[in-house]
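Shown here: the complex without one of its protein chains, the others still in place.
Letters A, B and C name the chains as they come in the text, with residue numbers starting at 1 for each one.
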Amino acid sequence: MAYQAGVVGGSGYTGAELLRLLSGHPDIDVVSVTGASNAGASVGSLYPSLGVAYPGLEYVPFDAAAIGELDLAFLALPHGESQRIAPELVDAVPHLVDLGADFRLPAPAYEQWYGTGHTAPELIDRFAFGLPELYRDSITQRAHAASPGCYPTAASLALAPLLAAGLVEPTGIIVDAMSGVSGAGRTLKHTSHFAEVDESVSAYGVLTHRHTAEMELALSHVSGQPAQVLFTPHLVPMVRGIHATCHARPAVDGLSTASLLATYREFYAGEPFVAVVDDPPPTKAATGGNGALLTVRFDERTGSVLAIGVIDNLVKGASGQAIQNANLLLGLPETAGLNAIGMWP
Amino acid sequence: MAYQAGVVGGSGYTGAELLRLLSGHPDIDVVSVTGASNAGASVGSLYPSLGVAYPGLEYVPFDAAAIGELDLAFLALPHGESQRIAPELVDAVPHLVDLGADFRLPAPAYEQWYGTGHTAPELIDRFAFGLPELYRDSITQRAHAASPGCYPTAASLALAPLLAAGLVEPTGIIVDAMSGVSGAGRTLKHTSHFAEVDESVSAYGVLTHRHTAEMELALSHVSGQPAQVLFTPHLVPMVRGIHATCHARPAVDGLSTASLLATYREFYAGEPFVAVVDDPPPTKAATGGNGALLTVRFDERTGSVLAIGVIDNLVKGASGQAIQNANLLLGLPETAGLNAIGMWP
Amino acid sequence: MAYQAGVVGGSGYTGAELLRLLSGHPDIDVVSVTGASNAGASVGSLYPSLGVAYPGLEYVPFDAAAIGELDLAFLALPHGESQRIAPELVDAVPHLVDLGADFRLPAPAYEQWYGTGHTAPELIDRFAFGLPELYRDSITQRAHAASPGCYPTAASLALAPLLAAGLVEPTGIIVDAMSGVSGAGRTLKHTSHFAEVDESVSAYGVLTHRHTAEMELALSHVSGQPAQVLFTPHLVPMVRGIHATCHARPAVDGLSTASLLATYREFYAGEPFVAVVDDPPPTKAATGGNGALLTVRFDERTGSVLAIGVIDNLVKGASGQAIQNANLLLGLPETAGLNAIGMWP
Partner (left out) sequence: MAYQAGVVGGSGYTGAELLRLLSGHPDIDVVSVTGASNAGASVGSLYPSLGVAYPGLEYVPFDAAAIGELDLAFLALPHGESQRIAPELVDAVPHLVDLGADFRLPAPAYEQWYGTGHTAPELIDRFAFGLPELYRDSITQRAHAASPGCYPTAASLALAPLLAAGLVEPTGIIVDAMSGVSGAGRTLKHTSHFAEVDESVSAYGVLTHRHTAEMELALSHVSGQPAQVLFTPHLVPMVRGIHATCHARPAVDGLSTASLLATYREFYAGEPFVAVVDDPPPTKAATGGNGALLTVRFDERTGSVLAIGVIDNLVKGASGQAIQNANLLLGLPETAGLNAIGMWP
C-alpha cells in the first residue's frame, strides 16, 4: 500500500511541481494539499495541467492534526513559516521534507544570513541537509530532511569533487550562476513581470544572497575546512534552469582537464542523478528531470579551475530532490517516481 | 515481454520525443533508431537529455531487413520518405505508425496539396487515419496508422463535436492557429533562427498550408458532408504548443455557450486525453503531456460559434499520439506510457 | 521654440514610451511628468533607459493648474481616469492627446462595452478619434484627440481599404489577433507573470473585449454602414507587437489577391507610416517604429478575404500614434520625432 503524503503549501511552484512529479510515484499518494490563500480552490484552477491527475483535489487550510495522521509531509512554504509549524509536526509525522530554508543551516548561520533569530533552533539538528549525493548517510539516519536551495544544489555538486580531494583551495571560490524566472516563485513582483525580465539579464542579491551560506556549508562539509564563496546570481529570461559557473584556485600541482574529469567520474560513480559530461552542458538537458549535469576544466594559461553544473531549479533544485529525500527517508529506491528524463526541445 | 520497437528517423524532434516518451513505456522497448546523416552518433550527442535513458544507443543507417524483424516501427521521416520505404515494410513489420504526411490522405488529395504524385498509392488504405478520438474503430481494424499533423489534431478535436451533431455548417470554417517553433523541426532555416523569430509573430503558408487537407478530411468524416476550411497558421516565439482558434457558422437555431459545452462534454466523455474546460485554455496546460484542452463559445451578438483547442505539438500533435496509436494497434491500454501530465510552469 | 508638453500618467509603459520617443522630437519638450504612486521618484529609477535622456526629471503629483500652463498634454492613464480630469483641462490646455479609452467612443457605446456611465459625455465630441490614416481631417479640425487602442489600430488599418471600397460585407468580420505582453501594462498580474505566460499562448477576453467597439466604430466610419466584428485577442510570449489576422466575406465578384493589393496600395498611397507588402509581415518588422505593415489575400478556394496588419503595440498602437496626433494638432510635420525605423533583430 502506498504511503499517504501531504503537501503543505501546495499553491506555489514547488508545491505544484511536487504534485506533478508525485502523480507518477508508485509508492506515494498525495492525499492532502494545503494552501492558505487558495483554500477551497481546486488545484486544477491554479494549475490547469494538474487538474487531470488530481480531479477532485482542493486546497485546504493547514491543520496540524490532519497532517499529523499522514506518513509523510512535504513543506513547501515561504521561508520562515516551516519553523512556526514544525514544533507541532516533528513528532507527529514520521517524515518531514522541508523545501524551505528554515532547517538547512545551523542557527548562527541562519541568523547571520537571514537577519532574524530562529524560533525553533532545537529542531534544526533533527533535519538532515538533504543533498543526497553529499549527505546520504546523514539523511538515512534521520527522520526528516531539509532540501537545499536550487543554487546551492547546482554549485555544491559542481565543486564537491574538487574540495573532497583537496585539489582546490576552500577559499576564494567564485560562483556566477544564472536562474530561470520560476525560481522567484509565483508571487507577483516586477522582477518576475514578463515585459521587465524578458529580453534582459541582470545580477541581483549581489554580495548578500542567502544561498551563499548553504554553499559554504556543503563545501566545508566535503572539504573538512571552512569554505568561502563569493556567489552572484543572475536572472535570465527562461522559465526553468540553473547554470552554475564556478571558479577555484588549485591547491596542488599537476592538474589537467582530463584528470579532473576522471576525478569527477569516480566521485559520482553510481549516482543515478549525476552525469559528468565532456562538453559544457546546456540547462535544457535537465529540463523536467531530476538530473544534474557537470563538467570541469583546468585552464593551463591562467592556472585556474572551472566547474559547471546545470539542473532544473524546480526538480533537482527543489521538488525532485525533495522526493529523492523522501525515498531515502522511507527506505524506497532512491529513484522511485523520478525516472522521467528531461524534455528536449 | 515488451514489444521490440524501432524508430526510423530518430534524429529529428518527433523522433527524439518518441524516445523520451517511450523511455517510460511499460510494454514497448526501443531497440533500434535510424538516422541517415547522424549514423554512428549516440542519441545523447544530439539530445543530451536522452543520453541518460539510452546510454548505449547509436543512430544506425536504415536497413529494411533489420526493421522487418521488429514488432513495431515508428516512421518519423521528412514528408515523402515514408512512401519510399513502406513497400518493404508493410508486410514485414506487424505494425507501422507513420508520423509523416505520406499515408494520411487519399491519393488525389495528397497530389493536390503536395503537388506531386504518390509513389505507393495502393498502400494508403492500409493505414488508418491515426486520430484515435475520431477514428478509433478504424485504427483497431487495421495494422498500421498514419498519425495526423499537429494543426489538424488540434483543430479537428476542437471542431468535431459541432460537426458531428450538425450544429454548424461544414463550409465557411475558419481556423487561425498558432504554433511553437519546434513544429518546424530541427532543420536549420531562417524562420527557425532565434534572432529572427524571437519577439515576433508571423503568419505563414497563407491559403496553401497542407494541413488544411487533413482538417477537411477529418471534419468531413465526422460531418458526413464535405467540409471546407480556411486555415492560417502563425509562428509564435515559444518552443512547444498549438493553439487553434476556430470559427464556424451555426446550422441550427437556439445555440448557447452552455449547451455547446454540454455537447462537448458528452462527445468526449471517457476520453482519457481530452479535457473540455470552461475557460480558454493556455497551451502551457498541455506542455509535455498528451492532453488536448478544448472550450467552445456561442456569440449571441454576431451569431457565430468559436471553438478553441490546445495541445503540445510534439506530444498529442506528434509522438504522443503516435504512441497512443501504437497502443491501439497492439491491443495495449490506450494510455500506456502516456500518463505523464503537463509541466507548469 | 519647442512646445512645452506634459505627460500625465508617465509611470506606465505608454507613458515611458512617450518619454522615449519624445526625447528625440525636434519641436516638443517634455517638461512635466506625473505619476501618482511614484511621485518623487526619478523616471530613471523606474526606467533605467530613460535616466540618461531625462537626468533630472521626477514624477510629480497631478496638478491641473500646472498642466494647464502647458501647450500640450498627453494623458496616459488607466481607463476611467481621463474623464475625471478632462473637465479641468479641455479649455485650459490647447491640446490634449488621450491614450486611454475614455474619449474614443460615443457615450452609448462606451456605456455598453465598459458597463458604466461616462462622467463627462459632453466632452467626448471635442476629441477626434485619433487614427490619422482614417480620420485625419477630423483630427486637424479639433483641438484634442483620443488615440485608439492597439488592436483597433492594427485591425482597422488592415480592413479599411476593403470596407471603404465596398469590397466586403461590413458584417461577419472576424479578427483573431495576437499581442505581446507589454500590452497588459506594468501592473502586476498573473497573466503578465513571466513563468505563467512565457512558452504559452492563450485567448482572453473572448466575445467581450472592449476594443471590439473601436473596430466597429472605425470600420463603420469608412464603410458608411454598421460594421460588426467578432474579435478574439490572444496573448503571446513576446514583449511588443500586435498581429491582426482579419477575415471578411466578399461583397462583390471578381476579387483577386493582385487586385486587392493594388487597392491597398492606392488607398494608402502617400501615407508615411503604412507599408503594403507582398509577404505576410512579421511583427518584428514594426518593433520600435511607428509603422504598420499590411497585406491582403483573396482565397479562391473558399471565396473569402484575409487581411493582415502588424504594428508595435506601444508605438503605432499607443505612444507613437499619440505623437502623430499631437503633430497634427500642432500643425507640425506628421512624422516629426517619429522617423526611427524598427529594430531587427
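A few notes on this one:
Operating definition for what follows: a contact is a pair of C-beta atoms (placed from the backbone, for glycine too) under 8 Å apart; a residue touches a chain by one contact, two chains touch by 3 or more.
Bear in mind the structure is a predicted one, so any value in this text is a computation, not a measurement.
Residue B:Leu188 is the one among B:Met1, B:Ala65, B:Leu188 or B:Ala269 that touches the chain not shown.
Only one residue in the set C:Arg240, C:Arg297 or C:Lys316 touches the chain that does not appear here, and it is C:Arg240.
The missing chain lies against subunit C, touching residues 13, 16, 20, 23-24, 47-53, 182, 199, 239-240, 275, 277, 281-282, 284-289, 291, 293, 314, 339-345. On the side of subunit A, the interface with the absent chain consists of residues 171-172, 174, 176, 178, 180, 195-204, 206-207, 228-230, 232, 234, 236-241, 243, 245, 247, 280-284, 287, 297, 299, 301-302, 304, 306, 308, 310, 345, using the contact rule stated above. Summarising the interface, subunit B meets the missing chain with residues 13, 180-182, 186, 188-190, 192-199, 237-239.
As a working rule, only the chains that are shown with their structure count from here on.
No other pair of chains shares as many C-beta contacts as B-C. Subunit A and subunit B have CA centres that are 36 Å apart. If you average the CA atoms of subunit B and of subunit C, the two centres end up 38 Å from each other. Chain centres here are Cα means. That of subunit A falls 46 Å from that of subunit C. In subunit C, the positions touching at least two other chains are 180, 195-199, 237-239.
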